[in-house]
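Here we show just some of the chains, and they stay where they sit in the whole.
As written, the chains take the letters A, B and C, and residue 1 is the first residue of each chain.
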Amino acid sequence: MSTGNGVAPRPGDPPITPELVDEHGLSPDEFAQIQRILGRDPTFTELGVFSAMWSEHCGYKNSKRLLRLLPTQAPWVIQGPGENAGVIDVGEGYALAFKIESHNHPSAVEPYQGAATGIGGILRDVFTMGARPVATLNSLHFGDLDRPRVRYLFGGVVKGIGDYGNCVGIPSTGGEVYFDRGYEENPIVNAMCLGLMRTEDLIRGTAEGVGNTLMAVGARTGRDGIHGATFASEELSEGDDEASRPQVQVGDPFTEKLLLEASLELIASGHIVGIQDMGAAGLTSSGSEMAGRSGTGVEMDVALVPVREDGMTPYEILLSESQERMLVVAAAGREDAVREILEKWELEAATIGSVTASGTFRVLEDGVVVADIPALPLTEGCPTYERPGEEGDEVCALRTMDISSHVEPPAGLRDAFLRVVGSPNVASKQWVYEQYDTTVRANSIERPGGDAGVIRIPGTNRGVAASTDCNGRHTYLNPRAGAMGAVAEAARNVACTGAVPMAITNCLNFGSPLKTHIMHQFRETVLGMRDACAYLETPVTGGNVSFYNETDGKAVYPTPVIGMIGVIGDLDTIVRHAFRDTGDVIFLLGTNTGELGGSEYLYAVHDLVAGEPPGVDLAAERALQRCILAMAAARVLRSAHDVASGGLAATLTESCLGGPRNGGGVGAAVRFEDALPDTALLFGEDQGRVVVSCAPGAVEQLQRLAADYGVPCTRIGTVTGAGSALRIETVSSALRLELDVLRERYFGAIPGIMNEAG
Amino acid sequence: MNVAVITFPGSNCDQDCVRSVELAGGSARYVWHREVSLGDSDAVIVPGGFAHGDYLRPGAIARFSPIMDAVIDFGRGGGLVVGICNGFQVLCEAGLLPGALLRNRSLRFQSHDCFMRVERSDTPYTGDYRVGQVIGMPLSHADGNYYADPDTLAALEAEGRVVFRYCDADGAVTQDANPNGSLNNIAGIANARGNVLGMMPHPDRAIEAVLGSLDGLPLFTSLVGALARAEVA
Amino acid sequence: MSRFTVEVLVTPRPGLLDPQGKAIHHALSSLGYDAVDDVRVGKAIYLEVSAATSQAAAERVEEMCRKLLANPVTEDFRVTAAATGAGS
C-alpha cells in the first residue's frame, strides 16, 4: 500500500511540532506510530484526523482491552458491538436496534443543546441501521437539587431532551434521574434509542463496491464542535474560557425528522449500499470507518461538501461535528434517484467522492491531495493500553466504615420514611417525563412511571420492554457489586413487566483513566458487568465509554448505565407496578437482608455515602426473574414491583399510589416478621426482591410457582382499598402513612423544588 | 368514502390518524403537503406533529404549504376538516378557526392524560358521544393555551361552538383541571357552520383498550358515520 | 440595489397574558432585582434584504410581517431598516 502520493503541506497550515502534537492529545509514541503508518510526517490535516480517530472517544484506547471481556453472543444477537447500534431478534420477523450514548461534556457547557444533540445522535445511530426509532430512554445524574446551578442544568437538560425528541416524534418510555453531590460539577446525560425493522431490512455502515458514490446528506457543515471528540476526552477545568471552548453544537430536530424519513426511504429503495451518521469526528470517522469495515478505500474532495460558512479549511470540514448530517454510499448510477428522494424531503445531497480500491482515506481540496491515510490502521490501529488500577483510599475508608451508629433515625421512623419517599432520588419523576411525549405513534403500552417502559411492535401483540439503571452510589462504594447490581436491577425491572430480559447496551461514565483509582473502578465495573450479563444471559451488543468526567481533579462516581431490553410475547400478560383490587394478597419474593450501605436512607437522613453496598446473588436473581416471568405468563399477578432505591418503603409507597393521574391510589396493610432493625428492613436496598400481589384465589398457585423456582415467598399483607393508608407493622413498630401525605411527598417533591426555587 | 390525512414535513401523527379512521371502519390516505388538490376526498384530517418544525409559531409556516389553499377552500365550502393538536394550530393560523394557541401556562411541554367534557353531540365529529360525557385521552403539546379576544370568545360560547372542555374525572370544569391555561377550559372548538373542528388532545392515541383508553374512537366513528350518511343521501 | 438589515420586533399584544414574561419577572425577583415592575417577551427577527432604499426594504418586510412573521390575533410588530453594516 502506498500513501502520500502528492501529499504536501497546505499553504497556511501550521508546522508539525512536538507542541502541536501534544495539543492534539497524541503522545510521542503515538506520533511515532503515525509516522510509521504513513512512512512520513503527517500534514496538519492528517494530524487532526489521527487526533480525532485516536482520541479516547473514537479509539477506546484505555478501555478496549477490558471491554473484550464482555459476553457479546447469543442466538438472538444479530449484530454485536462494532456497528452504529446492536441488533437483536425480537420475533415475528422483527429486529430491534438499540444503543445508548453519553453527551456529558456538551450538557455541562450548554445543558439544553448538549442534551438535545445527544438525542439527535443516538436517533441517527439507530435509523442508519435501517430501523425506525420507536422509543427513547434517558439516564441522568446531577448534583444535589438545592444548588441553583444544578437546577439550571437539570431543567435545561430535560427541556433539551424533550424538545428534540418530541419534535422528531419519538415517544420516551423511561429512564432514571439521580441527584447526588458526586455529580456536582459533571452531570451525566445518557440517551438511549430503540428502533424496529423487519430483519431483512438491516443495513450496515459500510462503503462497499469500488466506484460507488459518496454523498454528504442533510445539514450543511459549519465550524461547530470541531474537535468535539477530543474535547469529550479531556477534563473540564475551572479556567475554561470562551476562547478555548469549542463551539456549541445546535440541534435542529426538524431537519433530523426529515433525515430520518429520507434515510429510511433511501434504505428501502435499494439505491444505497451504506449509510452512517457523521457523529463524533464527523466526516473523518464516518468516511474512514465505512472504508475500514469493508476493506475498501474512500476518496473525497472537501471542496464539494456543502458548508455553512466561508473559508473553511479541510481540517475544519473533516472534523466538524455539525449535527443532522449523514454520509451515504450510493450505488453507482443511482445518484439521481438518491437525490430525488432527498429533494422530496427538502434535504441537500452533494456528491463528494467515491469508494476506491486503495484502502486509504484520501482527501482532496479542489483536486489537491491534503490527506492520504491507510483506513484500517486509522480506525483499528489506535494503540490500546491496559493501565494499572488500585482502589482509592478515600472510597476504601467510606466502604469499610462502620455505619451501625447511623441505623437509628434521629427524628423517628415516620420522619425517616417521609424523607426517603420525598427525596428527589426516590420521588416521582413525573416532572421530567411529562415534558416528554410519551404517547406519540400510539404504541406506548407502559409509559414511564413503572418498572420498565413497554412499546408494542406495530401490527403484533408483542412488546419490547426497556429500562436504564445505575445506582452510582453503589458503584462508587463497590464498583464490581454495583455493576452487577445495575445489570440485575435492569433485568429485574424488565422482568417485572412480564418481559424476558434479552440483551444490554451500556454507557460507562468515568473519570480520567490515567488515574489508578479510576482504572480500578473501570476494571471492576467491567468484571461485574461481565459476570452478571453472562449469568443472566443478557449479552452486551454495544455501548459507549465516556472518560474524563472530572472537574479540577474531582471525578464523578463511576457510573455504568445499563440499558436493558426485554421481549414480551403476549401483551395481554403485561404486569404493572400498582396494587389493584381490595382484598388482593401481597407477597414479598426474595429475602430481606437489611443492607443499608450506600442507601438513600443514609444519604437523605444522615447525609452519608458509606458502607458496603448490597451484594448480588446471581443464582438467586436468575431464579427470581424466571419465577416472575412464569407467574406473569400464568396470569397469576395483579402487580409486581421491584425493590431498589429507597428499599421497601419506596416500593410499597409506589405500589399504593400508582401513577400520577390515577386518582387517590389504594391502601395496603403489611406486616414483616424479620428480625432486623426497622430502618434496615424498610430502607435497605438488598438486591433480588420483588413485591407482588395476586387475587385471593390465586394464592396457592403463586406459592406453588415460587416453590418450583426455589424463590423465598413471604405473605406480607393485603390491599385494603381506596382512600385509606399504607399501614406497616414490624416486630417493633407500627406505622400508618395516609395516602394523601405520601402523595404530597412522592409527587410533590421535584415540582416543589423546581417551581419554588426557579 | 375517503379521508385525506395531510402530511407536512414534520408531521408525526399522520399514521395514527390513518389507523384511527381505519379502525373506525373508514378508509384514509396520505396527502403530501406539496400537492395542490385533495382529489376526491370527502373529509380532511390535519394531524399532530411539528409541521415545519413549529418554527416561528406552531402552524405559521405550515399554513402556507401548497395543499393548504385546497384545504381552506374545502373547509369554507362546508367540507369536513378536523385538526388535532398541531393540526388545530394550523387551522387557527389558516383562519379556518378563530383564535390562537399560546404557550402553555406552565411554559413546559406537557404530555399526560386529560379529561374533557363533551359539550355537543350534534356535530359530525361527536355524534357517537353523549352531551356531558366525560372522556379521557392523552394530550401532548407545548402550545395548547387557547386564546381568543373577548368578542370572539363570547360568540363561541353564545353559538355553542365549544365542543370539548377540560374537566376533572367527575366532569367538573375547574381551573385545576385546566392543563394549559386555555380560556374557559376550551379543548376543542368548531367553526360557525360546524364543519371544521380543532382540538388539542389526541383522540388518535385513545383508540384501543391496550393503549389505556378507547375514548377517542367515537370521534372517528362519528366522522365515518357522517360521511356514510352523506353518501347515502 | 443595496443591502439592508431589517429588524423586526414582534411583541405580545397589550392585555394578552405573557406567561414567559411573568416567569422571567418572577425569576428576577427571586434573584433580588426588586426594581423591575414588569417584563414582556417577544421575538427579534433580523432579515438581510436587498432593496433600492431602506424604505422599500422596510415596506417589503412589513408585508412579510402581516403575512407570516406576526400573528395578528396575538402579536404587534415594529420594523426598522438600516444599511447593512451600519450598526444598529
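Convention: a residue touches a chain if its C-beta (ideal position, glycine included) is under 8 Å from a C-beta of that chain, and two chains touch if they have at least 3 such contacts.
All figures in this text were calculated on a predicted structure; none of them were measured in a lab.
Novice: List, for each labelled chain kind, its number of copies in the complete complex.
Specialist: A x1, B x1, C x2
Keep this in mind: only the chains that are shown with their structure count from here on.
Novice: Measure off the straight-line distance from the CA centroid of chain B to the CA centroid of chain C, and report it in whole Å.
Specialist: 31
Novice: So what's the Cα centroid distance for chain A and chain C, whole Å?
Specialist: Result: the chain centres lie 41 Å from each other.
Novice: Could you tell me the distance, in whole angstrom, between the mean C-alpha positions of chain A and chain B?
Specialist: Computed value for the inter-centroid distance: 36 Å.
Novice: If you look only at chain B, which of its residues touch chain C in the complex?
Specialist: Residues 56-57, 60-61, 64, 92-93, 99-100, 102-107, 145, 147-149, 181 of chain B touch chain C in their complex.
Novice: Which of the residues in chain C end up touching chain B in this complex?
Specialist: Chain C residues touching chain B: 16-17, 19-20, 23, 68-69, 71, 73-74.
Novice: Within their complex, state which residues of chain B touch chain A.
Specialist: Touch list, chain B to chain A: 9-10, 12-13, 15-16, 19, 48-50, 52-55, 108-113, 138, 140, 142, 169, 202, 204-205, 207-208, 210-211.
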